[in-house]
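All protein chains but one are shown in place.
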Amino acid sequence: METVLMKGNEALAEAAIRAGLKVYFGYPITPQNEVGEYLAKHLPPAGGTFLQAESEVAAINMVYGAAGAGVRTMTSSSGPGISLMQEGISYLAAAELPAVIVNMMRGGPGLGGIQPSQSDYFQATKGGGHGDYRLIVLAPSSVQELYDLTMLAFDLADHYRNPVMVLGDGLLGQMMESVTLKPYIPAFPLEEKTWATRGRKNREPNIINSLYLDPERLFSHNQKLFKKYQEIAEKEVRVEVINEEAEFFFVAYGSSARISLKVIELLKEKGINAGLIRPITLWPFPYTVIAEKVNQSKGFMVVEMSMGQMVEDVERAVKGQKPVYFYGTAGGIVPSPQKIFQRTLEILEGGQE
Amino acid sequence: MAMGMLLAHAAIKEGFNSSFIPSYGPEMRGGTANCSVVIEKGFIASPIVTEPDVLVAMNSPSLLKFKDTVKKGGHLFINSSLIASIPTIKSDIHIHKIPANELALKIGESRASNMVMLGAVLAVTNLISLETALLNLNYIFKNKPEVLAVNEKALKIGFQSLKENKVKTAVI
């Protein structure tokens, strides 16, 4: 296996090709343009199709069509574009279509900026589009994980017939890091998509649809979806805990988790035994893993590049039993390990308020 | 940028983990375009560099912006061709002045000043060997084989400028 220096956006595109991406649709937006550019160059020789759509609205609906046709398909964008895609994402979830959607988050709201951010957490994990639905949300924190989780995203999408979002940020997308180009090994056995619309040869027609005018039928469709979501919540929580025996835990995902690791190193020099709980799936969220640390931890410090979004889920897990602190930056400012370190020291040495 | 990318790439070839973060967006179009490189034996905790061990400043705006971030005992490399008046710099770091553009001109390619600087960095820090850097130059210039030779020369002349001519190095 080759280990190379690769840009995050390109590593994820390479992983998608190796996982069998057949058609990609996207619209340019910083900071994820390298995804489309890489695929425009490398997907056709691999037997796939790259198409630059006229808008994010069109791109996500092209994904809907291709997913319904039973092939592996993907789009990528950043905040403003992902907002435009919400309608299509809701339809994908409703019609139970497998697709991978990448969001390399940038600062918002509105046009915001182009520097890294984590302020689309709510949008990704709590809905975003209309109606009751869930996306599986994967949060890589290194270029290697962008590669690995993109492959996993296709498998989860197919296995559960559900859209999966890879939630990265401008920093992960733009940075280069060593990445081992592992061969693709499916996480689940690949099943034939007998439900796909590929022409009704030797069978009854298949229909891809999200319209249920009869309230009873819509209700039972909702129940069916939520039974699936429950299964996903039971089976697919992924989390990394660093330093299981710690007396104080950071909770952070993506780039913020990397920064938190640095803070933990600095605290260790001061004799403070801190650990990290890093959700890899943001939905389903690792509530139980956090709850299990409530007794041993003096408190939890949530670090995000936002004004405080995931912190609400950490509070839900901790249920008021221990203090939950928050350190956030926004607008594209990456938090400084030294500042978080100082704040944590103040908290730990000044007693718990 | 090319300097950082080469360093990060070559470090992997020597068995390290490395990361490279470029500035992107408007900064790319002038001003203080910069990049951060981390080289580690193990897993890289944070790829964000707030206190560098080594800082290379190619022009005055960059020097002014980052000069105070260098870690105590760290190294600051200044391109003295483009930075005429050097501001006050904290006294607990090593300062190296390299007339990178002049040296690059000597070998006939002023644009190779970045590789001259990298050569100088390698001479002082041994982050990676000069040989590895030379062997991996084609990673940066894969589409321009015609400039490979001159950049090889640039790396070497930069390396020698500090290895053989300590006069220009002011260690405070």
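Each chain carries a letter (A and B) given by its place in the written order, and its residues are counted from 1.
The working rule: a contact is a pair of C-beta atoms (placed from the backbone, for glycine too) under 8 Å apart; a residue touches a chain by one contact, two chains touch by 3 or more.
Just so we're on the same page, contacts and distances are computed from a predicted model.
Missing chain, UniProt protein name, picked from "Putative tricarboxylic transport membrane protein", "MFS transporter", "(Fe-S)-binding protein" or "1,2-phenylacetyl-CoA epoxidase subunit A": "MFS transporter". Put simply, the hidden chain is in touch with A once you look at the whole complex. Within the full complex, the residue among A:35, A:67 or A:264 touching the omitted chain is A:67.
Residue in contact with the omitted chain (choice from A:3, A:30 or A:210): A:210. Contact with the omitted chain, checked across A:3, A:30 or A:197, is made by A:197.
Along chain A, the points of touch with the absent chain fall at residues 22-23, 25, 49, 51, 53-55, 57-59, 61-71, 73, 87-88, 91, 95, 197-202, 205-211.
In the analysis below, only the chains that are shown with their structure count from here on.
Chain centres here are Cα averages; for chain A and chain B they lie 35 Å apart. Considering their complex, residues 5, 8-9, 12, 16-22, 24-25, 44-48, 50-51, 139 of chain B touch chain A. Every residue of chain A that touches chain B in the complex is listed here, in rising order: 3-5, 30-31, 114-115, 142-143, 170-171, 174-178, 255, 258-259, 261-262, 264-265, 334, 336-338.
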